[in-house]
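Of the protein chains in this complex, one is absent; all others appear in place.
As written, the chain order gives the labels A, B and C, with residue 1 at the start of each chain.
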Amino acid sequence: MELNIKREELLISQLADLLVNDKHVAVGAASPIPGAAALLAKEEAKIKNKRLRVTILHSNKYNNFTDGARELFDCAAQGRIDTFFLGGVQIDGQANINLVGIGKYPKLNKRFPGSFGSALMYFVVPQIILFREEHSPRTLVNRVDFISAPGVSEDNIYRPGGPKYLLTNRALFKFNKNDKKFLLSRLNHNETIETITNLTEFNFDVDKNISEMIDPDNERIHILRKYIAPMVSEFYPEFAKRIWDV
Amino acid sequence: MELNIKREELLISQLADLLVNDKHVAVGAASPIPGAAALLAKEEAKIKNKRLRVTILHSNKYNNFTDGARELFDCAAQGRIDTFFLGGVQIDGQANINLVGIGKYPKLNKRFPGSFGSALMYFVVPQIILFREEHSPRTLVNRVDFISAPGVSEDNIYRPGGPKYLLTNRALFKFNKNDKKFLLSRLNHNETIETITNLTEFNFDVDKNISEMIDPDNERIHILRKYIAPMVSEFYPEFAKRIWDV
Amino acid sequence: MNSFDKISVKEIVDEVSDGCLLGIPADYSGVPMQFTKELIKKGIKNLRLYCLPLTTIQGDMLIGSGCVSEIEAAAVTLGEFGLASRFSEAIEQNILLMKDSTCPALHAQLQATEKSVPFMPLRGVIGSDIQKHRKDWCIIPNPMNSSGIKDEPILLLPAVQLDIFVFHAACSDRNGNIQIGRRRELATLAHASKKVFVTVEKIIDEDFFENELSAATCLPALYVDGIAVAKNGAWPCALPGAYKADNNEIKNYSIAAKTKDGFNQYMKLLLSK
Partner (left out) sequence: MNSFDKISVKEIVDEVSDGCLLGIPADYSGVPMQFTKELIKKGIKNLRLYCLPLTTIQGDMLIGSGCVSEIEAAAVTLGEFGLASRFSEAIEQNILLMKDSTCPALHAQLQATEKSVPFMPLRGVIGSDIQKHRKDWCIIPNPMNSSGIKDEPILLLPAVQLDIFVFHAACSDRNGNIQIGRRRELATLAHASKKVFVTVEKIIDEDFFENELSAATCLPALYVDGIAVAKNGAWPCALPGAYKADNNEIKNYSIAAKTKDGFNQYMKLLLSK
């Protein structure tokens, strides 16, 4: 039987694939797709008798911290978080991210909330996955208007962490730290290198082994819909209702 | 009716007199006389409708802290502790204190426990009261063998706190910060300037208004024996038993 | 004498002076909304807000009401209800000074004051435009040999002491100890503030320090200058462990606040309640 896989489920599945080697994944505010991916990866790890801890901020139940709001940052700085997700109003070709605004700072034309903890997390978490659903020339820009956190740093900067992937609703890029450049590696169904090139302002390389995103298999979809959906509905009720009607 | 006042009660009374303007007194480990003085001052403040907080470390009941062992030091550094007590294997005429040992460090002839938190507390608590029962040339020395915490500091050192008094079982000294010298101001009964001079290795000045220690009045003795003694017995049972048989 | 000062919300408001540096808790740590309404009624001016590390409706309302001249934060947002429009507009119109920061820096600056040291070091941040625009931050070569990286620049952040910090909590005990649970950033804010006031749902006739476990959930009374009872005092924000956010109300606010007029009408109604 063919399952009708939703776009969000496909993205969740892509992200879950990136978490299989992790011991501790943390998810920040307003991130239902990364949150669902982390819980899915945790559930699949359990089946394989492996242990994956998931910390979802703004949730009480999936929040492992007891030392106040600073513990996320201390914990990450200690190297105890393997993967974290960041977004951006703008993301550029060197993986700089902008969460502050559009225009010439401080005189901005359009002000967004601010940089949150990105300016530390981007430096210390080994696998930062950039996640921005909107894939367009206004989000994936040549040069961000404001660097909330830089994609790369000089050699004399303490930086065990940094960008590893960028996922949009159209494509998955890997980030090549040495070339300071993204590498297009997976395409969503119906996308081509050409459509992605047209919708991306920055230049990127193309993986020799570029492929389509792999749909989640029946077992994963089963776990996602049966076990993960009700968990997600606890802290992202509107998202869970829209996608899974739970 | 004349009360038979014990030596320890007289010392407790001297210390309590020094706490009347305080809002928060903290007492470190192994200090039954300062602990009793702080609780006495608290009780007397209550009668005058004033509020005095007392923190006694190593007590659960009189410990106001919830941020772990560092909170005493943070709290003091914030200026939230008005009086703290320090002792010393040796105390010298410049109010340097030695809690480490006798001999030429690090090759000591006699090793004592160590400096505890004195090296910070002495700098940040406005009123440090040095308390050492034994008054002898081996405790009150010309120059300490090891400075756990210095009595005075240069002007460019952040130092809102420091020594204000030194109480022994024979005398009470004030410390003069400008002259870097102790001033003998109260004598225990049966002591004279001469006996104190003979038993003190360091030089000191003598207060023009030097007087005998004033015995606690009947009301204070009543409060001490009736209310404070049972409190003290909770965390210094042997001391309370010995002095008050409670 | 009581072991704490029980006062009114208005008396807390009286402690806030024009131009002072006010500590602002995040939406998850007890937002003192009833106090904020009274503060706006008073017509306070030129507040400088220090958010640990962000603010939602509290900061947006104060900004929209013209009470704020400066704000230091890692974010100002209405979360799932979108942008904080009064904040965004004030920045776009250049009438509000924003000291853009990042969460761990806001924590570290208060921890410096907590320890009474002049600065705290922080890793990361270097190379960001946040750092480039913060003239109160400085970078030095790492003076500590043992660090490992050659010629590593180290970012130093200045100690920040708040003039006043106000938050809302579920309860205090009879001695004025405040139950904060896991929200230990509230202790950091209190430690770093000259004055601390708390509004609570209720005062309980217990001594939280009688039990080691309940003691562990407290901010000790010694850091608190006054406590006022304010029933439902975080509304429409959540009070962790007590009640959830009134999302309908926050949504209504987010829609109204999109325009200056809509905000003014909303606030007129709110303050007349």
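Everything that follows uses one rule, which is that contacts are C-beta pairs under 8 Å (C-beta built on N, C-alpha and C of every residue); 3 or more make two chains touch, one makes a residue touch a chain.
Computed from a predicted structure; not experimentally measured.
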Checklist outcome for this item: Chains in view that the hidden chain touches are A, B, C
Next on the checklist: Touch as defined at the start, partner being the missing chain; which of B:85, B:123, B:175 or B:244 qualifies?
Outcome noted: B:123
Checklist outcome for this item: Of B:147, B:167 or B:183, the residue touching the omitted chain is B:147
Next on the checklist: Take the complete complex as the reference. Which residues in subunit C touch the chain that isn't displayed?
Outcome noted: 104, 108, 115-123, 136, 138, 140, 142-148, 152, 154, 156, 158-159, 179-182, 212-217, 240-241
Next on the checklist: Need a quick check: the contact residues on subunit B for the chain that isn't drawn.
Outcome noted: 29-30, 58, 60, 65-70, 72-74, 77, 99-101, 105-124, 146-150, 153-154, 156-159, 238
Checklist entry - Considering the entire assembly, which residues of subunit A contact the chain that has been omitted? => result 24, 45-46, 49-51, 53, 60-61, 63-67, 73-75, 77-80, 124, 158
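Quick note on the criterion: only the chains that are shown with their structure count from here on.
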Item to check | Leftover contact groups, counting everything except subunit C | outcome: A | B
Checklist outcome for this item: Of all chain pairs, the one with the highest number of C-beta contacts is A-C
Item to check | Farthest chain (mean CA position) relative to subunit B | outcome: A
Checklist entry - Rounded to the nearest whole Å, what is the centre-to-centre distance of subunit A and subunit B, using the mean of the C-alpha atoms as each centre? => result 59
Next on the checklist: Could you work out how far the Cα centre of subunit B sits from that of subunit C, in whole Å?
Outcome noted: 39
Item to check | Approximate Å spacing (C-alpha centroids) for the pair subunit A, subunit C | outcome: 29
Checklist outcome for this item: Within subunit A, the set of residues that touch 2 or more other chains is none
Checklist entry - Multi-chain contacts in subunit C: which residues touch at least two other chains? => result 184, 187
